[in-house]
Structure formats: structure tokens, C-alpha cells
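This view holds just a subset of the chains, kept in their places.
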Amino acid sequence: MAVASVSTITSASPVGWQDAIERGFERASKTLRNITGMQVVEEKARVEDGRIVEYLVTMRVIFVLEDRSS
Amino acid sequence: MAVASVSTITSASPVGWQDAIERGFERASKTLRNITGMQVVEEKARVEDGRIVEYLVTMRVIFVLEDRSS
Amino acid sequence: MAVASVSTITSASPVGWQDAIERGFERASKTLRNITGMQVVEEKARVEDGRIVEYLVTMRVIFVLEDRSS
Amino acid sequence: MAVASVSTITSASPVGWQDAIERGFERASKTLRNITGMQVVEEKARVEDGRIVEYLVTMRVIFVLEDRSS
């Protein structure tokens, strides 16, 4: 119960950083059960022809470890 | 006039980070008079049952020191 | 083609950080051609009379170097 | 043989940091075979009614990667 793992995730969105965070969080929820927290680490963007085409977020996700036996 | 102090504040909101920043700023204004600036230091979230239930912000608040005598 | 330079920009807005980022990015686009990316480094605010009067952003802008000869 | 992975773990204990480290290490051993090292990264505590109720440790655990095929 008291032991958790910290995983670093990067996520991208064409809309904005908030959307990238939500996509990353949603995607992480599929792989990592029992997420208890997250932290935004970095906000970047990819630019093409003078326009931001991809919002990039790096975030840490904390999730409780489940026993392998169970 | 020219001497200020830097205080570290953490604030939480069920709605979002922007709301957490405003709550923290509003709360700090009650205790610290003469605030001249602030800085966002960290954005985290607490998660329960696959949903973000609390947005957490750490911020530094700068306020001008008043003389004790006055 | 493969060589880029990283420039640090600060930008301000009376509206919010998102607006400050857009202003800074728009302004950088006028001076720096061929921007390929950006990164948010710091979010601060200037406060007067208990209200945020200026949102300040520091960001890194990456742009491809053009040959001087061309 | 020579390739290892580094995993970040957080662990908690009502007794003390040493106990939290041992719990986290014991728990990690169940999931990660072939642990070769660990490092203490952060020691925190949660406080309620003037008493420390939970000792929290963040630690990095290094373990040798096993081939998926084997």
C-alpha cells in the first residue's frame, strides 16, 4: 500500500499544453493502475512555418505498486 | 522601501492550477501586505480513482517589508 | 540545415501567461526566421495594489541558422 | 549482463525513514529481480496534530535487465 513508483511520461497535442497533459494522463491510466499523483516537469512546443504545431509536455506520474503474486 | 522578503506558498484547488494560483495569491494577500511579485515554482496534482482531485501549486511570493516600529 | 541556435526571450502581458507566451513567440518570429521549437522556462508576475498587473514569461526559442553568405 | 535499469520508488512508514527504506526495498524486490543497488533521494514526513504520522522516502533502485525472450 505504501510503496509507489515514479514514471516519467512525455505527451504531445496539437491543441495546447493542457490537452497534452490530459492525453498523457489518460494514456498513462491505461498502463498504470492506481495512479496517486502527477507533476508537470517541462513544457515545450514544436514550430513549423511560424506556427506551433505540437505542444509537448514532460510529466512524472506516481502510481502504487501492485504485488506480482496478486 | 527597497527591501523585500520572499515567501514560499503551496496552494490547492479542485478545479485547476490557474485556480490554485489565484487562491494562493488571494490567501497570501491577507497575511502579506505590499506584495510586489510572484513566481510559479511547481505544478502537481493528486489523483484518486483515475481522476485528478486536487491541483497543487508551489509559488514564491515577494512582498515589501514594513518596519516593525511603524 | 541541421544547425540551430537557442535564444532566451522574456515576454510580458497584462492578460495572462498564455498571452505573454504568444506575444513573445510572435515578436521572436519577426527577428528570428525558421523557428523550429520553444520551451517555457519561467512564469512570474508583477503585482501592484494586490492585483497582478503583468504576467512575465521566460522562454527559449530554437531557430535554424541561415548562412551569412546566402 | 551489463545493462541495468534505474527505477524511482517512493515508500512510507509510520515508524521512521529507515523502516520506509526497508519497506520500499522489500517491495521493489518482489517486482524487480536482480537489484544491484539503490540510492536515497529524498526524506520527507507527513504531520498531523503536531506529530509525524508518516515517514516518506524517495529512492532510486538499480536492477539488471533480463531478456524478454528468456
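Residue numbering begins at 1 within each chain, and the chains themselves are lettered A, B, C and D in the order written.
Note that a contact is a pair of C-beta atoms (placed from the backbone, for glycine too) under 8 Å apart; a residue touches a chain by one contact, two chains touch by 3 or more.
Predicted model, so just to flag it, every value in this text is computed and none were measured.
Q: Assuming the 4 chains shown are copies of one sequence, what number of copies does the full assembly in this structure comprise?
A: Taking the 4 displayed chains as part of the assembly, the whole thing totals 12 copies.
The rule is short, and it goes like this: only the chains that are shown with their structure count from here on.
Q: Taking A-C as the reference interface, identify its repeat among A-D or B-C, namely the pair sharing over half of the contact pairs by residue number.
A: More than half of the contact pairs of A-C reappear in B-C.
Q: Can you check how far apart chain A and chain B are, centre to centre, with Cα atoms defining each centre and the answer in Å?
A: It comes to 24 Å between the two C-alpha centres.
Q: Need the CA-centroid distance for the pair chain C / chain D, whole Å please.
A: Between these chains, centre-to-centre, one finds 40 Å.
Q: Do you know which chain C residues sit against two or more other chains?
A: In chain C, no residue touches two or more other chains.
Q: Chain contact topology under the given definition, line, ring, star, complete or other?
A: Topology of touching chains reads as other, fitting no named class.
Q: Tell me, which parts of chain D touch chain A in their complex?
A: Chain D reaches chain A through residues 7-13, 20, 23-24, 27-28, 30-31, 58.
Q: Going by the contact rule at the top, pick out the chain B residues touching chain C in the complex.
A: By the definition above, chain B touches chain C via 25, 29, 35-40.
Q: Inside the complex, what are the residues of chain A that reach chain D?
A: Within the complex, chain A touches chain D at residues 2-6, 62, 65, 67-69.
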